[in-house]
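One chain of protein is taken out of this complex; the other chains stay put.
Presenting chain A:
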Amino acid sequence: MLGYALRRVAASVPVAFCVALFVFALLYLAPGDPAALMAGDAASPADIEKLRAALGLDRPFLTRFVEWLWRILHGDLGTSVFTGIPVATLIGQRVLATFSLMIVALLIASGIGVPMGALAAYRPGGAADRAVMVGGVLGFSVPVFVTGYLLSYIFAYRLGWFAVQGFVSPFADFGGFLRTILLPAASLAGAYAALIARITRATMLDVLAQDHVRTARAKGLGEARVVIVHGLSNAAAPILTVMGMGAAVLLGGAVVTETVFGIPGLGRLTVDAVLRRDYPVIQGVTLFLAFIFVAVNLGVDLLCAAIDPRVRQ
């Protein structure tokens, strides 16, 4: 297992390097002049030129890329053109909100998706199966912002159970955290739950038809044990893989959800930076999220290998 883990980690390094190169090149080639933005409206061309030189923007691509990479390796993601705040600080201020949103959405989605998928597979064509199919279609087709507004209107505005906007750290006030995070997480979880339910159903249908399940039943095991121990545990690898890949779906959805619910997360930071052409922030956040995505997939690979020995070979 250790050898497999080391091989997977090593394989992630070139991926991370390619991501870094891609992110840097993308922003290098993008139009716009950070020096002009930093200098503001009243700056003369000479002022802008001076600032450009001071920022090192007049140097060749390779020099800048190597310097940038060196700084990244030392944890320096650069400084925001607009605010003058280090990008790492900006990310640090927002990472908790986005990760909380993702984790709670993941818990809700898997808490709904896996049992519903398993139930649907257990009685194909039954009421639960049809409900999963309908729910899946709805989950995929209703946009996150529609779900968000609907939940917000009913549960925050009409019933007053939750907050309409904002984010409270779970470490500061757990009740406040639940009041601010559950609605956005629920709206974000919709499509994800549908995806997990469909994948669970398809995988479980396959697993439940296999010989070892029939043998388990023949041995007289209870249905719950058959489905959970012999069915779900064998279907876990593909479900986990889909959940890992779905992290990207969640990150994409977080942009909309954070805007609708006024959550100060990485999604909003990215959108604001793009609209302002704040290139160091775009670079830093993209790189950070790409690394997170690589790490999540690495984690899923290792988890799958731990669950299923066949993966390690």
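Just so we're on the same page, a residue touches a chain if its C-beta (ideal position, glycine included) is under 8 Å from a C-beta of that chain, and two chains touch if they have at least 3 such contacts; residues count from 1.
Everything below uses one rule, namely that contacts and distances are computed from a predicted model.
From the set "Transketolase", "Nitrogen regulatory protein P-II", "Sarcosine oxidase subunit beta" or "ABC transporter substrate-binding protein", the protein name that UniProt assigns to the chain left out of the figure is "ABC transporter substrate-binding protein". Among A:28, A:65 or A:82, the one in contact with the hidden chain is A:82. Within the set A:24, A:122 or A:162, the residue that contacts the chain not displayed is A:162.
Touching the omitted chain from chain A are residues 32-33, 36-37, 39-43, 47, 51, 80, 82-85, 90, 93-94, 149, 152-153, 156-157, 159-166, 175-176, 178-179, 259-262, 264, 268-269, 272, 275-277.
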